Structure formats: structure tokens, C-alpha cells
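Of the protein chains in this complex, one is absent; all others appear in place.
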Amino acid sequence: MIKNNMTIKIGGEAGQGMDTSGVGFARALVRAGLHVFVNQDFMSRIRGGYNFSQLRISDKPVYAPENSVALVLAFNQQAAEQHLDEIAPGGAIIHDVGINLDTARLAEKHIQSFAFPFEAKALEIGRPAGMDPKKAKLMLNTAALGVTAAITEFPFERIAEIILQNFGKKKGSAIADANLAIARWAYDEAIQYAARYEWKLVPAENPVNRMILNGNQAIGLGAIAAGCKFISAYPMTPATTIIEFMTAQSKRFNLVTKQTEDELAAILYAIGAAQAGVRAMTATSGGGFSLMVEALGMAGMTETPLVVVDSQRPGPSTGMPTRTGQGDLLFVMHASQDEFPRIVIAPGGVESCYADTARAFNLAEKYQCPVLILTEGYQAFASRSVGIEEMPFEEFVIDRGKTLTDAELDQLQPGEYKRYALTEDGISPRAIPGHPNAVYTSTSDEHTEYGRIEDEDPANRIAQHEKRMRKIEMMKKEMRMPEWYGPKNAAITLMGWGATRYAIREAVDLLNAAGVKANALHFIDIYPLDEKRLEKELAKAQYLIDVEGNYTAQLAQVVRTYTGRAVDNKILKYDGRPFTGAEIADAVKNQLKRVTAHLAKPLVKAKISGRNGHSARKVAKKMARRQVKA
Amino acid sequence: MIKNNMTIKIGGEAGQGMDTSGVGFARALVRAGLHVFVNQDFMSRIRGGYNFSQLRISDKPVYAPENSVALVLAFNQQAAEQHLDEIAPGGAIIHDVGINLDTARLAEKHIQSFAFPFEAKALEIGRPAGMDPKKAKLMLNTAALGVTAAITEFPFERIAEIILQNFGKKKGSAIADANLAIARWAYDEAIQYAARYEWKLVPAENPVNRMILNGNQAIGLGAIAAGCKFISAYPMTPATTIIEFMTAQSKRFNLVTKQTEDELAAILYAIGAAQAGVRAMTATSGGGFSLMVEALGMAGMTETPLVVVDSQRPGPSTGMPTRTGQGDLLFVMHASQDEFPRIVIAPGGVESCYADTARAFNLAEKYQCPVLILTEGYQAFASRSVGIEEMPFEEFVIDRGKTLTDAELDQLQPGEYKRYALTEDGISPRAIPGHPNAVYTSTSDEHTEYGRIEDEDPANRIAQHEKRMRKIEMMKKEMRMPEWYGPKNAAITLMGWGATRYAIREAVDLLNAAGVKANALHFIDIYPLDEKRLEKELAKAQYLIDVEGNYTAQLAQVVRTYTGRAVDNKILKYDGRPFTGAEIADAVKNQLKRVTAHLAKPLVKAKISGRNGHSARKVAKKMARRQVKA
Amino acid sequence: MIDTTVKTMPEFVLTPKTYEGEREITWCPGCGDFGIINAVKVALAQLKIPPHQAFLVSGIGCGSKLPDYLKANGYLGLHGRSLPIAQGVKLANHNLKVIATIGDGDGYGIGAGHFVHAMRRNSDITMIVEDNKVYALTKGQYSPTSTKGWISSTTPDGAVEIEFNPVVMAIAGGATFVARTFSGDPKHMAQIFAKAIEHKGFALVDVLQVCVIYNNVNTTEWYRPRVYKLDDDPTYNPRDYNAAMQKAHEWGDRIPIGVLYVDERPTYEDQVKAIAEIPLVKQPMSYPKATWDEFRAAFM
Partner (left out) sequence: MIDTTVKTMPEFVLTPKTYEGEREITWCPGCGDFGIINAVKVALAQLKIPPHQAFLVSGIGCGSKLPDYLKANGYLGLHGRSLPIAQGVKLANHNLKVIATIGDGDGYGIGAGHFVHAMRRNSDITMIVEDNKVYALTKGQYSPTSTKGWISSTTPDGAVEIEFNPVVMAIAGGATFVARTFSGDPKHMAQIFAKAIEHKGFALVDVLQVCVIYNNVNTTEWYRPRVYKLDDDPTYNPRDYNAAMQKAHEWGDRIPIGVLYVDERPTYEDQVKAIAEIPLVKQPMSYPKATWDEFRAAFM
């Protein structure tokens, strides 16, 4: 028997509610003290098509999806077929009798099939409960969970509890009872097969309390913990759930959230709120961010603290709205005309989405500049069971930097305050408008220390421009170097940024397990960085492989600009799907020959794209093919 | 006597018409077969303040302003004071008797002062001609030109001719006569001083015909010569005069020009026109370009040919609207989410504004992608006398690349046409909508070969994304390496891009004249470039000094990303004023000690900013101080 | 304006099937957009506009997927940006019939600025808005046409803004053809679309479109008893500005559908000299020496 270590895939059409049942089941498991990682795969359509959600369950913490699946809950024909190659021998597919499978193929792959009259039963139970067929059929989810509990010998009460909670509140008890009934029925029907099924889910002795949160919720939480009281945004996948989450929490924390007429207004509202003294943010995806570029530069010029989240998806342009990618790094680093200080941070993992977003608000007020958070579709929707200790909300220390207190303002002589005073470190004490001693204007034109338009005098221009840009030197001292993972002086170093963090770590583990000594150098803080220190870190890498979700290896370009160091090879993926550790490990193995050859020779420069790019693209193609089959 | 080699500054308040009189006089000189370079310096206000226009006159071609001035036409007090330090000994100031000068200072600097009752005379002559005082005072310009002609012994008829042409048409002969009268009067009054004045302007024996054009006019001409029939834009300094010029020419060439509601609409209109088969463009400055970023990516995704001009001014944000800078390079290279092929070209000089803009339209249709033209305020407004042979309009060859002709379309079977066919070079034959055999859709979503939405299939995604990105490899073969100027293997190489081309050339000449062996490596094509070839070019530079109109040395960053080569030093200017050759040469001399020290040691890497940056900033500050005094 | 090509060639026999796209349609079963796309096909066939002479522009959203499911030229652009593209296409080739098919968020929300200015221009294009009063593709946030108080994921306490009234704004804003129709009435839709496309000038058709997923208030059942046809009232004169304004404000128990307002003004394209004769796309791209000599003389 395999205990508490399995992946379950729940697949069907959009609207069949796999996502909710997935999360529901995950909650039951988390309450049972198990660790869960759930990621979603869905299409840009509201009904039909094919979506699935994937639960990875373990009694150790899990941070990324795995490739091998132990159980598939198939709510339509495609679900039953699509994942055959991923199912481990002895694994199973749970499905309605209406769905027919290629039994020969199953046999040959040693996959079991558990069929039940789910639909018939759902309708039978739903009718008296006054559910129309559409609604009744949604109970397939509950039924399938019943079966899952049965064959994994997971206690029925634990899913019963969730069912009651999910439906009890929302829709009134008739529906709750119906769902309970079908779950019970399914459980009893399926228990007979438990003996035949290897994977078991056993609640922990004394389960610890954990939350289950996805990346976008964590970003919202980071903002709230940091005292962000205001978010204005315009809906755009995969960023929408940030404002939706904060809106859902707005009563609890007394937040103002605003859906604006467009993204231009979204960032402008936030800038207005920030200028008035409130910690404010906006969140969007690349296309919406494109519309924010002009105002971003204005915030840079008026030195207004601001946090902007870009949740990346594949482009260019509309691209693949529900998919994932890492194509916006160079864009956000250079967005808007001319130059101003900004900070770019790319969290990796749910806990990092929380902590680094919270940090972003302190940085924004400390340096009085925009801070950009780069996340992506995969991370936005992937949930993980998070220990209370991982997110110590109450303990976060809000640091408003050189923001003047009312007491300090009271000390000022009227007319003496200079919003843009020339200072050593380039940061000018900031007054929140409304105090009689600090009446001032800010302007997007070049300006005097008082914030008055001065778009002629060269000396003033130089002084103000250098004052702003000086802040970058101070940031460099504070911004964090990329983190190492894995054995020191390994033969291979995998370099990545942001959401690929745990997939790369898994790849490192797999490689070392396979006897390939590898480690990882991962960037969360990306801009600005201290070039000297970074050069030292990179010097520790013998053969540097860049792993990115884009075509031109953007981080590799940034690193070369910083340090001159070129990467030795690249693993680039741009099919809109997240990396998995196994993929990366395989790709590295494919390159091993070149690596070993290389390690004899002295370091050669890799091309920005060109040959290596191509070989890397081949790898990506291979992965993609797997994906297609998958 | 100094023959045909002088610089004249005409200074006064906005609205006093120095710009027009400057251009008027320049025309007279050009018709006399002299070479002229005129640049404008004006404030972001409509009346008052201080503006000047500067004429450099020579019998050899002139491409940039010089620092030393022979004659100042002062239309207000500030004009009479501001330029004292620039005037060469023996030089003069022409002004109204109402303006009083510090005679002691003049004497000590050996500057002559020629005062006339311009204003009184203007009113006296204007009244009978029915001019209100405001209008009459505008005749100061004409009077001052009369004086200028007299003391430089430039034939009166030649300015008379221009006066007639300027006023004869526009405003009816009464005004023309009045202007002639005041010019005549001024000429006669001033002729007595001719003997005291060293600089002379002598018409050429048999003058060649030349045009006088500024950078924005040249860009418009490049577009027209290349068959661009459509420009949509929203007014923004220093780009406005591009659409204004093309509008003024629209009858002659049958163009459609459209001022739209904003810059989003401006680029969208142009994309619509381009998609429908017309060569189309838009032009703006950084702030407006920021609003075009989303649509730029759409054009990248739908592979719509498009030319976008960004006429740079200092930022960030609104910055210094009427000034100049080079802060947008990295921005336009990376603008919009994710990645797509684009081309970035930065013309240097009027002739390059023409030729490289024309070329841009061929490139846009050949590669079916956006082409970005980077110019800047200084170049937008600077005029030069241009030989007919420099702009062979009729000879430009329009190459529409893989655009299908009606004949080719007739051959197709209905339904067979694939707008986004996967091809070896990544370029898919393009049908202009309207033919029955090639009905198709384009979409900003990822799409099939037929242009239908396909935002799920990873294999299709990879195929289409690689098809698009493949085009970059082909571009690299065609895009031009930076050009060399000056002696081979010089000790110092000045690296620059775009509008600084001739200032840098002048610096090279000055340095070599001063015994410092220097040359220049200048970029017009900036992205994409063949990294291998570029590496070779850079290898020829011993001590590489980056000369840019921005703070972070953006070209230096690009070059390092391409090749790993770091510059050895930088001369960075960001006070909104153009570089002059003398300034650059001085800055280099200030660095000479470091240079010689360096040339002993092996190449050291320069920091992206930091120390070198600072020293460079000091230089810039020094320059600025001069500017302030100037 | 000479328009040689819009006359259909004899070999064409145009039926709604002519415009059948080859793609699987991803709209939800029961979505009002099915009826809308069919009505578009019927109207195009009836007006004898072959697929290659139609050019559809859309944005992003459920409704904006329409051109992807149609056989006709099309450009599926950006959310909210269809009108400027459409006007650019029209200026480049005024022989094309240019039709924008977009959502309410697209047309009236993020696209409001372009909408306001397009009406003033009276460019000869048709704007068909699939108005389901919700942001559907992004999963149900409120839209500019959602009723005040509308509950959604971003407005749990109800939308604070009052609804955007497209027909009022269109009449006030200078649109020369303003109509409303209903996704539950195929005949009426086809008829109105045809009139709108035929109209010379900027034509708005606001389609009351049911979204069976995210709008369970403004359903077919809700609309059916409320909508009434202006055509049935012989006294109604869509050329009477004030009357039209009155009608445009009517909403609730009774909802007028049909042509609310018509005005005649020269189109934008008709006032652009350069394209008075030949469409821009058909014009020569280079010029005789004489033209250039003229130019040179002017700058010497």
C-alpha cells in the first residue's frame, strides 16, 4: 500500500464544477492533517471544453504538481481518455457508466476502471430535492468524492463534513442532504473495491491546522497584512481573483476595492489614493499592464508609492488568456518613457506571494516609487496547504519610511516644506496632503523641490533627475541576491525566477537522485540588484542553464547586462503550460552530453537565442508533445 | 574677413517670431548657395519666456550647431544678456535702442553693439499699412534681417525676395510692402557698420538648388516616398509636426491624415488601415507611445506591418516637453507583454530621417511587424540645407515583400489560403482583405494557420510562436552594423546612437585635431542585430566611451546584452539639451587621464552606473552649467 | 463615392450558410450570441454582401468571438478597441462593409471614449453590441449596463454606478442610426442589423442579449413580456430627436425595440477629399517626377 502520497486528477467540462469539488476535497484532506497542492488547468470559455484540477497529496509538504497520477475522476469522455498515459500501473479511473473506455488499453497499462451510474443516481436523488437536472448533475462531483474516499479508505465523515459546510450554508439543507445521500451511496457502492486499490489516504494522528490558499489569495493577504486599504483593478485573467479576493475580505478588514472602467483608471485611482496617503495597489495581466504604462511613469516622476501586480499569461497581446508564462520581465523593467527608480519582484510559491507582496508595500513607501510584482497564471490559481506559521499576519511590521507624522508636520513652518527636497539618499520626506503646514503640488513635469513645474532649467533638471535615480543605489544594498538550492559547487546550476521556483527545486532533487550533481540559483528580487555581489554568486556556477517560461531567455539577458556573464544553455518553454520538475530534469539530461563536453573546455558564451535557443526549443517541443498527449 | 562661416542666434519671447524669421533668412542663404543648419530652442509656453533659433552658415555642408556665435539678434533684454559668453571677439549684438546692455562687459569681451529704433520705426511704418501695434512689432524680425544683410554684406535683393514670398502670399501686399520698407530702412541705416564687422556672407558663384528641411519633415518625406498613404496621430511635442507636415502635403500626394481622440486610437486607426492593405504610420512622443503599447503587441501578434515614430523628450512622464533626450530605447525595445519580432531604428541627421523612415516601411511589410523609429526633440526641429541628390524621392523602390498581388490571389482556391501559414523563414504570404479567394480573420489571441483563435493547443502555440520569432533570425542578417567614423584603430572610440551622430563626428574631428586619436561607432539600426558581427566590430574598439542622452547608458546595456562587452566609460547627458561636438570633446579630454592609465591595464568592466556614471554625470553637470550661463 | 465592387458578382448565391464558419462554437448552450450570429448571417445574405466584402471587427469577450465563427474578413482585436480599428479599415478601403460586433463592457465600458468620438465622426460603420449587462468571459463582474445595485464578485453590496444607457448616449452623442433589438427575436434582429448595415453613417444596434450563466435577471423570460416593437406604432417618428430621447429613456415594464433614432449627415469618409474617388488601398503609392519637383520647389 502507498500511504498518503498520490495525485488525483478531476477532469470534465467547464461548468461541471471540478474546481470546487477539487478544492472541497482538498479542504477535507488538509483538515485531516495531510499536505495538499492543487493546480487548475482550464480553457478560456465558460461552458464545455475540457478543464481539470489536480490534487497532489502527501504527508510531507508539497509545492508543485507531479507527472504521475494515481486516480482520475472523469466527468466526461475526454477526461477518461486524456490522462491514460499519466496514470501509474495499478491506478484507476472513476467514471459514470455512460463513459466507455478502451478496456484493452487499460489492461495493457494495468489501469483499473471503476464505473458507477452516477448520473442516473444524481437525477433520482435530485428530483425529490427539487433540483433541476442541470443542478442535479453537479452532484456527480460529490458522488465521485464518495468513491474516492471509499477506495482510499479515507473516513467518510470527513467529506461529509465538507459537504455540509459547502452546501449547508449556501443553498439550504435540501441540497445538502441530497449531496450527502449521493456521497453515502457512492461510498457504500465503492467500498468493495478498496482492497484492489493500492493508494490510501490516512488522516494524521493529531492534525495541525493549516489553511489552503492559492497564489492570488496570498498576494491579497500580503497586501492586507501590509496595510493596503485600497485596490482598484479591471478584471483580467489571471489577475482578477486578486481584487475578487480582497473584495470578499473587504468587510473583515475595511478595505475599499474598486472595479474601474479600464486599466488606465485602475492605476490612476490607485495613484490618487496613494498620493492621498493610503497604501494602494492595482493588479492586472500583461495587456492591462500595457495600458498602465503611462501612469506608471507618472508615479515614478511624482514619487508616489504604488504596488502593481502583473499576473503573466502567454502573449503577445491577448495570447492564451488562461495559460501561464514568463514573458513580461523585460517589459515591466523598462515600461514607460525615460527612466525612474522602480523595483521588480517575482514571488515563487504561495508563501512568497504573501511575504514578498507585503514587503513590496514597505519598499514602495521607503523608496517612494512603484514596485512591480510579477506572478503568472499557474501560480495565481495553484493552491497549497499552508501552515499558520508560514504566514504570521499579525507580526508583519509596517514601515512607512520617510512619511511625515502629524507630529512632525506640526513642527514645520508653513511654506517651508519641500516635497522634493534634494537629499543625500534621494528620498525626500513625504507629507500626506491635508496638513496646513505642508500644502504642496506634485507634477508629472520636471519640477522644483517644491513640486512646481520647472521644465526648462537644466541645473534643476539634473538635480531632480539625479535625486530620483540616486535611490537606486540604496535599493541595490537592500534587494536580495538570488537564493541557492541544492549542493554547493555542483556541475550544473539551474537559473530561474519567480513561479518556477519549486519545479526547479524538484528538478534539482531528481537530478541529484539520478547522480547528476546539480543545484539551483533562483531570483525573487530581480531589479535592481548589486552587480558586484551578483557577479560573485554567478561565479559559483560552473555550467549555467537558464530555465524560463519565455522564448528569448529574458532573465539570462538581464543577468548578462548586470554582469556580462552569459548562460551556457537554456531550457525555454512557451506553450502556456507550467514547468514540472521531471520535465526540467529530463531536459537537462538531454543536454548532459553537451554539458560534459563543455566542462572540459573553458566557458563559452551562449547566444541570446540562436543554436542553444533552438536546442532548447526542441526540448520545449518534446515537453509540449507530452503535454498534448497528457 | 571671415567668409561664409558664422553662427547667428535670434532670441526673444515666444510669439515674437524668431523661428519664422530664422527659417526665412536661412532660405535666403540656401538660395544663395550657402549651407545652413538651423536649430530651435523653445519653452513649453505660447507667449513670453525665452526662445531662440540658431543659424550656422558655411560654404561647406553643416550638420550640427557650434558653440561660438558671431552675431546675436536680440529681440528682448534676455536675448541681449544670455549669450554674451558665446559671442566671439569682434562679434556683435543687434538690438532695439530700448534694450540696454552692460557696455563695460561688452568692451572687455570685444563685442560690438548695433542699436536701432526698430520698434518706433515698425510702428511708424505699420500704422499706415493698417497693422495693429502687435502685428507691427513682428516687423522687428524683418528689420533685424535688414541689418544683418547690411553688416555681412549679403545682397539686399535676396532677403527682399524672401520677404515678398513670405508676406506677399499670406497676408496681402500692404504688409509685404511695409516689411520691405522696414528692411530697406534697416539695411540703409546699418550699411555704415559693415566695415567694422568681420563676418561676411557671400553668395556662391553659381548656387546649387538645395531644400531646407528639418528632421520631422524628413520623416514625413520618407514615409511619403515609401508609399505611406495614411497617418493617424494625436498631437504631442516633439512629434506633432510630422502629422502637420503630412497634412500640409496631403493634397499634393493624396494622403489621408487623421488626428484621433487619443494615442490609443491613433495606433489602432493605423493598424486598421495597415490591415486593410495601406502603408500606415503613427507618430508620437514617449507619453503617447506609452498609450500605444497594448496595440503595438496586437500588431505583433497579427503580424500587421506598421511604422511607429517615437520622438523622444526628457521624462519620466511629462518631463520637459520641448526639450530633447534619448531615454526611450529600452522601453521601445521591450514594450508590450511577451515577445514578438520588431525592428528599432534611430535615424541620425535629416538625410537619415528621410532614408531610414522610407526603409522602415519596406522592412515593416517584408517582415510583417511593427518598425519603431526613434528620433528626438532636437532632431525633430533642427533644419539643414539638403542637396537634391541626398533625397532621391523618385528613386525609392517600394518592396512589399510577401504581399500577394491580385493575380496571385486569383490563382488560389477559395478556402485554401492560410494567413499564418508555417513557413521556413516565418513570413507568411499576406493577402489584402477584399479578394474572394482570401477571406480570413486575424486575432490577437494565439491562432491557427488560418488565423482562427486557438488559445489551448500547446503544439499549435509553439509552432506559431516560433514562426513569428523565427523572423528575427532573418532580420539579423539584414539589419545594419553600427557605422565607423574617423581613423581606424584609434585609442578612443565614442559609441552613440541616433540623433547624436553629427555631434559625435564633430567631437571626433576636434579630438583628432587636438592630437587625441579617436573615432566613433554609431548605431542607426539598433534591434535586432547579429551578435557575432557586432562582437567583431566592438573588438576593434580599444577604449570604448558611451555617449548617450540618458542616465543609465541604455545603448551600453543593449550592447552588453548582445555581446558581453562593457563600455569603459560614459558621457551621459540628461539636462534636456542636445550634445555639441565641443562638449563631447571636452568631456573626453577630462577623462583622458583615466584613458591613458587604462590603456596600460587590460580592459576592465565599466559599471552599468555607479562610479563611471557619476564622473560622467559630473561632466554632464559641467555642460549643464555652461548651458545655464549660455 | 463610386463603389464598383460591392455589387455582388453573378456567381455568388448568398445564403446564411455562405457565412458559416468552420470552427466549433464555444458559447454556452442557450447563449443569446447564437441568435445574434445567425441574424448577422441572414442580414449579410439579404444585403448581398459576400464574405470578402464584409469586414468584421471585434474586441475580447464572449460576444467578441463572433467573427471567429463567421466566414467573412475579420479582425479580433483588443478589449475595448474595435471602433478605431474599424474606422481605420474603412478609411483605407471604403468598399468594405465594416461591422463591429462587441460586448457591452467592450463597447460602453473600456471602449466608451472611442464610442463617444466615433459617433461624432459618423464614419460609415455598424456597431453591434451584444449587451448582456455583465462581464461574461471574465466570469460575471458587473458591466456599465448592469442595473444599479447589481451584485457581482466585485460589487458584493451592489453596483454603485447608475446604468449606462447606450441609446440615450448615442442619440445625445450624434449617432445617426440608433436601434435596439433582442436576442430572443431572430427575425427582428436580422431586420434591424440589415437596416443598420444599410444605413450610411455610424449605426449603433444595442442587442439585449441573454447570458444564461451570469445574468439570471435579464433572461429571455424577463425580456419577452417587456419588449415591444416601435414598428407597431405608426405614429412613432425616429427622425424626431425629442421623441427619440423620450423613448430612449423608457425601461422597465416596457422596453422599446426597433429603430429609435435616424438622422442624415454626410459620412466621415464622404468628407475626406483624398478618397472621394478611389479607395485609398487602390491608389498609387509613388508619384511622378513633376509632383516631386513641385514639392522641392516649395522647400527651396
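Order of writing sets the labels: A, B and C. Residues in every chain begin at 1.
Keep this in mind: a residue touches a chain if its C-beta (ideal position, glycine included) is under 8 Å from a C-beta of that chain, and two chains touch if they have at least 3 such contacts.
If you're wondering where the values come from, they're calculated on a predicted model, not measured in any experiment.
Undergrad: Out of B:I46, B:A195, B:A407 or B:A513, which touches the unshown chain?
TA: Of the candidates B:I46, B:A195, B:A407 or B:A513, B:I46 is in touch with the missing chain.
Undergrad: I'm checking contacts with the chain that's been left out. Which of C:L230, C:V272 or C:M285 qualifies?
TA: C:V272
Undergrad: What residue numbers in subunit C mark contact with the hidden partner chain?
TA: Residue positions of subunit C that touch the missing chain: 109-114, 116-117, 120-122, 144, 157, 160-165, 168-169, 172-174, 245, 265, 268, 271-273.
Undergrad: What does the interface between subunit A and the hidden chain look like in terms of residue numbers?
TA: Given the touch definition above, subunit A has residues 27, 30-31, 209-213, 217, 224-227, 229-230, 232, 249-256, 258, 260-262, 264-265, 268-280, 294-295, 298, 302, 388, 393-394, 396, 398, 432-436, 438-445, 452-453 touching the missing chain.
Undergrad: Quickly run down the residues of subunit B that touch the omitted chain.
TA: On the subunit B side, contact with the omitted chain comes from 15, 43-49, 234-237, 240, 243-244, 247-248, 250, 257, 259, 261-263, 287, 317-318.
Note that only the chains that are shown with their structure count from here on.
Undergrad: Can you tell me which chain lies farthest from subunit C, using the average of the Cα atoms as each chain's centre?
TA: Ranked by distance of C-alpha centres from subunit C, the top chain is B.
Undergrad: Using CA atom averages as chain centres, what separation in Å is found between subunit B and subunit C?
TA: 42
Undergrad: Let me have the rounded angstrom distance from the C-alpha centre of subunit A over to the C-alpha centre of subunit B, please.
TA: That gives a centre separation of 44 Å.
Undergrad: Where does subunit A touch two or more other chains at once, residue-wise?
TA: Touching at least two other chains: 43-44, 49, 287, 317-318.
Undergrad: What residues in subunit C touch two or more of the other chains?
TA: Where subunit C meets two or more other chains at a single residue, that happens at 60, 78.
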